[in-house]
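Quick one: this structure, given as C-alpha cells, is what I'll be asking you about.
Yeah, one chain of the complex is gone here, protein chain that is, but the others are all in their spots.
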Amino acid sequence: MTYFPQITQRLLTGGITITLVACVSYWILSLISPNLALDLSLDQYLNNILHGDFGQSQFYHQPNLEIIFEKLPATFELVIITSFIVALFALPLGLYTAIAPRQKLARGIMAFSLLGISVPVFLTGSLMVYLFAVELNWLPAFGRGEVVRVGSWSSGLFTVSGWQHIVMPATALSLTLLPLFLRLIRAELIQVMHSNPVRLAQAMGITPWRIWLSYGLRNATLPMITMASLQFGTLMAYTLVAETLFQWPGVGSLFMQGIIRGDGPLVAAYLVLVSIMFLLFNSLTDLAYGLFNPHLAPWRQQTQQTRQGTP
Amino acid sequence: MTSPLLKVTNLHVNFISRWPHEPNIDVLRGVSFDLYRGERVALVGESGAGKSLLATSIIQLFDSSARIHEGQVEFEGQQLTQLKPKQLRQVRGRRIGMVFQDPMTNLNPSLTLEQQLLECILSHRNIGRAEARLVALHKLRQVHIPAPEARLQQYPHQLSAGQRQRATIAMALALEPALIIADEPTSALDVTMQAEVMSLLTHLCHSNGVALLLITHDLSLVAHASDRCLIMYAGQIVEQGPTSALINDAQHPYTQGLIKALPQMSSPGQTLFQIPGQMPAAQELGNHCSFAQRCEFAHDACWQQAPNMPKGIGHRASCHLLTAAEAGAEI
Partner (left out) sequence: MNAAKYHGHHVWRRFRRQQLWRQLKANKTAFVSAIILLTLGVLAILTPWISPFDPTNMQQQNIMDAELPPFWQPGNESRFLLGTDGLGRDLLSSILYGLKNSLWIGFWAVLLQFTLGTSLGLCAGYFGGWADRIIMSLADFQLTFSSLMLAILVLAITRAAMGAHDYHIWSPWLLVLVLGLADWPQYARTLRASVLAEKHKDYIAAAQVLGYKSRHIMVFHILPNTLSPLLVIATLQIAHVILAEAALSFLGIGMPYANPSLGGLMGAGFEYMLSGIWWIALLPGLALLTLLLSINLVADWLRDALDPKNLGQRP
C-alpha cells in the first residue's frame, strides 16, 4: 500500500517533536522548581515519560497524569459544545453571505462579524456574567455544576445544573470564534467562485445551485479544513482565558494555577501532554485531508484499478 | 443572403470604476461583425486588445465590473443582452460552447471526468445517466483520447495538458452547439501539441457543422484554421475579410505590420520586423485613430477624427488612407 511511508514519516517527526518538547519542559521544570530538578536527570525524566510517568504535582501531591486527565473532560466538553455551536452557525451563515452579499441581512451579518472580532472573549464573558449572573441572576457565574461520572469520565452534560453552567462559557467562546470562522468560510467560498473551473461551468450554462454545490462547497472544503485546523491554537488560547474567567475547572485553569503557584512538575507535564494532543489533532486533520483530496488518495485509484483488473 | 448565426452590432463594453469620482474605462468601443452558420472565423489581436472580453461579452459572462453599456448581440434571432438569466443559461453550453485557454486550471479538480461531463450534459438534455455516459464516451473518442472508459474515472490532475484540453473540447461539443468560441485554445500547450489540437478542433467543427470563433494572437495559426478573419486593435475591429484576401492583401497598416512581423516573412539573418511602440492604454484613446501613434502613414486627418469601418460585406478596413484613396479614385 502506498501510504505506509507517509504514516511512518509522520510518526517519526512526531516522535522527534515530542522528545524535543520533553527536553524543553525538563529545562522549564528546573527553572520553576529548581530544588526538585536536582534529584532528576534529563534521561531519567525522558525515560519516565516513555513509561507514562509524568511526575508528581508539588501542590496536589498526586501524579500529574491523573490530575490532568481528571480535568480534561471539563475542557473537552466545553470545546465540543463550542465547536458544535460554531459549526452550526458559521457554515450556513458563511455560505449565505457569500452567495448573496448585497442583501441587507448579509450585510448585517458581516457588520456583526466585524464587531465580533473586535470584542475579546473576556469582555463578552464579563458582560454576560454581569448581565445574567449579577443583575438578572438567571445563570450561575462560575464552576461546572453537578457532574455525573460515566466510567472515568466526569460529565456535566447529563444534569440540568451542568447545562446551566456550560451555557455562558460556551456562548461567550462561540460569539468570539463564530465571526472568525464565518469570515474564513466566506472568503474561501468567494475565492473559489472566482476560479477558472467555475467560469467554465457558468459558460456551460450549469445552474447556480449546482455550481455552488459541485464547485463552490466541494472545492472550498479542503482549504476550509486547513484554515480551521490552523485556528485550533487560537481555540485553545481563548478556552484558557474563558476557563480562567468562568472558573471552569479544566486543564487551562489548571495550568494557570500551576503557574501562579510555581508548580514546576505540573507545568512541565502540561506542556508535554498538550503537545501530544496537538500532534494527534494534526494527524486527524491530515487524515481528513486525505479523505477529501483526490490528489492525495492514490490508494483509491489503485483499489479501483484492481477491481477493474487493469494494471 | 442567409441571416447570420451571430450578429454583433456596435458593442461597447466598459469597466465600472469603484469610486464615484473616477470615470469608467471603455474597453470595447463599437465592435460589429457577423458570423454565419458553419463558418470558421478568427479574431486576431495582441494582448489587451479586448479579444477575450469580446468572447465573454457574447455570452454575458462578466466576472468583474465589466458590463455592456451599448450595442447588441443577436444570436439565432434572439437578443442575448435582453435575456433573463434562466434563458441565458439555456443558450450557454447548449447553443454556444466555450473552450478556454488554460487546460490546467479550467477543469474542476474534485470531479472525475465522468462526473464533470455528465453534469454538463445532464444540465441541458433530458436523458438518462447511461445514455449521457455513452454520449460522453463518444465525444472522448472523437477528440482522440485513448482508452476513454478508463479516462472517465480519472481526475483532471491525472491527465496531461493536451488530454485536458481535448476533454474540454469534448465537453464543448457534447451538447452539439451551433457555435463554439475558443479563446486561445492552444496557447498554453506545447508546440508539438498545438498543431494537433488545433487541427482536431477545426476538423470537428467542420464535420459537425459547428461554427467556430477562434480567438488568437498568432496570425500564422489563422491561415489554416479559418475562413474569415477579424483583426482587433484597442477595442475595435480595424480590418475584416476572407483570410486569404486579408493575408495576401492587407489593407490596414496594423495588419500589414502583423504580417511583416511574422518570422516566415523575413529571410535568415535579417532583423525581425517589429511594429514600433505599444498599444495605447484605454485612458489614452480619444476621437482619433487609435493606431496613429505607431503608424508610418499617419497624417493630419488621422489625428483629427477616428476612421470608420465601411459598411458591406467582404474585405474591408477602417483607415483614412482607404477613404482618401476611394475619394481620390472617384475624382
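The chains carry the letters A and B, assigned in the order they are written, with residues numbered from 1 in each.
Going forward, contacts are C-beta pairs under 8 Å (C-beta built on N, C-alpha and C of every residue); 3 or more make two chains touch, one makes a residue touch a chain.
This structure is a prediction, so every number in the text was calculated from the model and none was measured.
Which of A:99, A:117 or A:225 touches the hidden chain is settled by the complete complex: it is A:117. The hidden chain makes contact, of the residues A:67, A:129 or A:254, with A:129.
Seen across the whole complex, the unshown chain contacts chain A at 28, 31-32, 114-115, 117-123, 126-127, 129-130, 133-134, 141, 230-234, 236-238, 240-241, 244-245, 255-256, 258-260, 262, 264, 267, 271, 278, 282.
Following the convention adopted for this analysis, only the chains that are shown with their structure count from here on.
Computed centre separation for the pair chain A/chain B is 51 angstrom, with centres defined by C-alpha atoms.
Within the complex, the chain A residues that touch chain B are 194-197, 199-207, 210, 214-215, 218-219, 294-295, 301, 304, 308, 310. Against chain A, in their complex, chain B makes its touches with residues 56, 59, 61, 63, 88-94, 97-98, 100, 102, 105-111, 115, 119-120, 123-124, 150, 153-155, 157-158, 168, 171-172, 175.
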